[in-house]
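All protein chains but one are shown in place.
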Amino acid sequence: MVNSAVAGVAESGARPRSTIGILRLPRAQRRALVSYLAALLVWQLGSTSGRWLGVELPLLGRIPAPSDVLGAWSHLIVDPGYWQSWLASSKRVAAGFTAAVLTGVPLGLIMALSPPVWDVVFPVFELLRPIPPLAWVPAAIIFWPTQELSIDAVIFIGAFFTLVLNAVSGARSIDPRLIQVARSMGASRANILTRLVLPAVLPSVVVGMEVSIGITWEVVVAAEMISGGGSSRGASSGGGLGFFIWNSYVGGSYPQIIVGMISIGIAGYLSSAALRVVAARLSRWNAPYGGRA
Amino acid sequence: MPEPSARTQLLRATLGNVPGLGDLSSDAVDSIVLAAEEGETEDGQLVYGGTEIVTHLYVVRAGRVRLERAGSAAERTRWAGSGETFGWHTLTGIRGERATSDGATTLLRIPERALLQALASAPLRREQLRASVGGRAGAIGARAKTSSEAQASRIFRAMVDRAFQWFRSPAPYRRLLGYALFFGGWYLTVEAWALPHFDRLPGITEVVHEWLSKDPTFGLSVYTPEYYAHIGSSLRRVGIAFSLATALGVPVGLALGSSTTFREYVFPVFELLRPVPIPAWIPLAILVFSGAEAPIVFLTFLASFFATALNTFLGVRSIDPKYVLAARCLGASPWQVFRHIVVPGALPFVLTGLQISVGVAWFSIAAAEMCSGQLGLGYVINTSYTEVKFPTIVIGMLTLGILGFATSALVRLVGERLVVWRARELSMERP
Partner (left out) sequence: MTSGAIAWRPAGTQRAAAPVLPRSARADALPRRRGAIRIADAVKYYGTGESRVLAVDHCSLDIAAGEVFVVIGPSGCGKTTLLNALAGFHSLDAGSIHLDGELLCGPGREKAPIGADRIVVFQNGALFPWKTVLENVAFGPAMRGTIPRTELLERARRRLAEAGLQGYEESYPGETSSGVKRRVEIVRALMNDPAVLLLDEPFRALDALTKAMMHEALIASYLRTGSTVFFITHDIEEAVFLGSRVAIMTSRPCRPKKILSIDIPYPRGRETVTSRRFRELVAEAMAAVHEEALKAYALGEKEG
């Protein structure tokens, strides 16, 4: 790390522990805690500035206060509709993301390994890739029979391009010389696939998945807002956290907006964590010949 | 000029015959030679038995080695003669092989670590990449060379410096085929055959006609001033947001990477806010910022900021500490280290981050404009949908795509100017 190099190369050795007060945590955790508290304090004071200061602070003043948010959340936790929103969004994420993985990764591999396929597919791919996923929403709504499917389709598009690119990058990193050496010594095709190709591709695909899951959540939220809240087609879109946030705004229950935002953040974090567990499982039998990815 | 010893030359020649290792640079070959060991065997002597997992690559200098694999479907005996290789089971996955020498032999033994290091340190030259792409698939599938693979070897010119940039495929016929399939498919499914569901979509002829007509039915084409008003509006917002995000994000990223104190205080909050998807901020932004412009710019700024700051941070972290140590050895103060080592060293990553940032900016703008605002391409797409002006939807989408691509390319070009040393380094053919 540059930090430690600037300060002096870090060495092993026990770090002296703080004996001050109850905070016997290592320094990094202590400072994090301090930041969180400071941020929370600023938020609370700023958002309630209208009440205790008499004058509302320009931007902070309009944010719902943490205390109100906490209150709203305590009501929502027992509200089944809130959890249904969670479920609806998660289902969409799972559906769209899985579909994207199952189509994108094989396509990427085929594209990388077969120049004819590459030449045919890549130009069109690059043509469509810069179009923001959300721009596909109206087209998707027109095309797909149900609103649910159209949201899933948009989610799919959002994750698809990244996954393909990462799969290609992973396939590219396979050193063909290793393949030659292995074949000349009689390794079977199956062996080469499992010992050389897959381990090289896996890290890139995993990175691609982690990036895509983030994009997926962005798209889900936006798609739910747009199709559920933005269009005048009627509000019964099956909920979801994005719709919940928009609805809260439209309905004037502002603290709920923040509850929704935090919920989505948590949901995103949980899905990334789930992905990492899956990735760790997969890498367990990963042979050490991964490419330079 | 002193000559390499005869021994070295012999070893190099032997290695050169190993498939796959023949075209390594002399530096790489020498590093393998350094790690290689030699040994002689007598007739019938066991080189390795069936239980061990062999991690060395064996090369036969002289003589012949018998390789037996018991237990497989056909009990096969292979032979490895002069110049041929065997062993390295961790690569091939072969298990339970037994190698005995048939007559007296001289063998070379190379640990796999040396080989992998040599291969990793000697990236393939462009021509090799070209030839090898066909070879890669071919090697795996073990198919005979077909004419298309011969074509493939001729064709391919890889841009080795980036994952996916503009790929100039000198096979224009294939590219045309791709476009033809896509646009043709669009035309056929929507207009000619009018398949169910597809028939509701705007057809390609409709869109093109609308886009290029002087008096468009739905009011938006390359000839209408409103079109450019919307483009200008979106472009302006992206421009402001991107500039602000860069101006703020790069210093924050640099600080995060170089100062432990700053990082430990600021990064936790940063990481807390970052995972919240940008669209989730929309209602809050509308609430907090007055007017129609400010929320949109803020949202786009936010998305770009996170991308820029994070990538800059990663860029600083990726700098090899040895450069910092070398600079300090030479007498640089911490501030000088920052200015002369950290900033230039992180620059390539920063520029990649800026490209990502531009992409993210367009994503956010689309979302933000679709939910609120009166001008802009996102707004166009949304209202075209609600007002049932379907071809305009596609016009909006394609325009967004073009703008996104153009701005990203612009950032990349500017970046390449700034980081000349990197481009030169990467484009160097190895001697």
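Which chain is which? They are A and B, in the order written, and residues in each are numbered from 1.
Just so it is clear, contacts are C-beta pairs under 8 Å (C-beta built on N, C-alpha and C of every residue); 3 or more make two chains touch, one makes a residue touch a chain.
Predicted, not measured: the structure shown is a model, and the values here were computed from it.
Trainee: With respect to the chain omitted from the figure, which of B:G16, B:G39 or B:G291 is a touching residue?
Mentor: In the complete complex, the chain left out is touched by residue B:G39.
Trainee: I'm checking contacts with the chain that's been left out. Which of B:A327, B:A361, B:M397 or B:V411 qualifies?
Mentor: Checking each option in B:A327, B:A361, B:M397 or B:V411, the one touching the absent chain turns out to be B:A327.
Trainee: Take the complete complex as the reference. Which residues in chain B touch the chain that isn't displayed?
Mentor: The list for chain B reads 1-5, 7-8, 11, 26-27, 30-31, 33-34, 36-47, 100, 107-109, 113, 121, 320, 322-323, 325-333, 336, 340-341, 344-345, 347, 419-422, 424-426, 428, 431.
Methods note: only the chains that are shown with their structure count from here on.
Trainee: Please tell me the distance, in whole Å, between the geometric centres of chain A and chain B computed from their C-alpha atoms.
Mentor: Here the centre of chain B sits 19 Å away from the centre of chain A.
Trainee: Would you mind writing out the residues of chain A in touch with chain B in their complex?
Mentor: 1-7, 9, 27-28, 31-32, 34-36, 39, 59, 62-63, 113-116, 118-124, 126-139, 141-145, 165, 168-169, 172, 174-189, 191-197, 214, 217-218, 220-222, 225-226, 229-232, 241-242, 245-246, 248-249, 254, 257-258, 260-262, 264-265, 268-269, 272, 287-289, 292
Trainee: Using the touch definition from the top, list the residues of chain B that touch chain A in their complex.
Mentor: Within the complex, chain B touches chain A at residues 18-21, 57, 78, 84-88, 90-94, 116, 119-120, 124, 132-137, 139-142, 148-149, 151-152, 155-156, 163-164, 166-167, 169, 171, 174-175, 177-179, 181-182, 197-198, 200-201, 257-261, 263-269, 272, 275-284, 286-289, 316-317, 319, 321, 324-325, 328, 334, 337, 342, 359, 362-363, 365-367, 370-371, 377-378, 381-382, 384-386, 390, 393-394, 396-398, 400-402, 404-405, 408.
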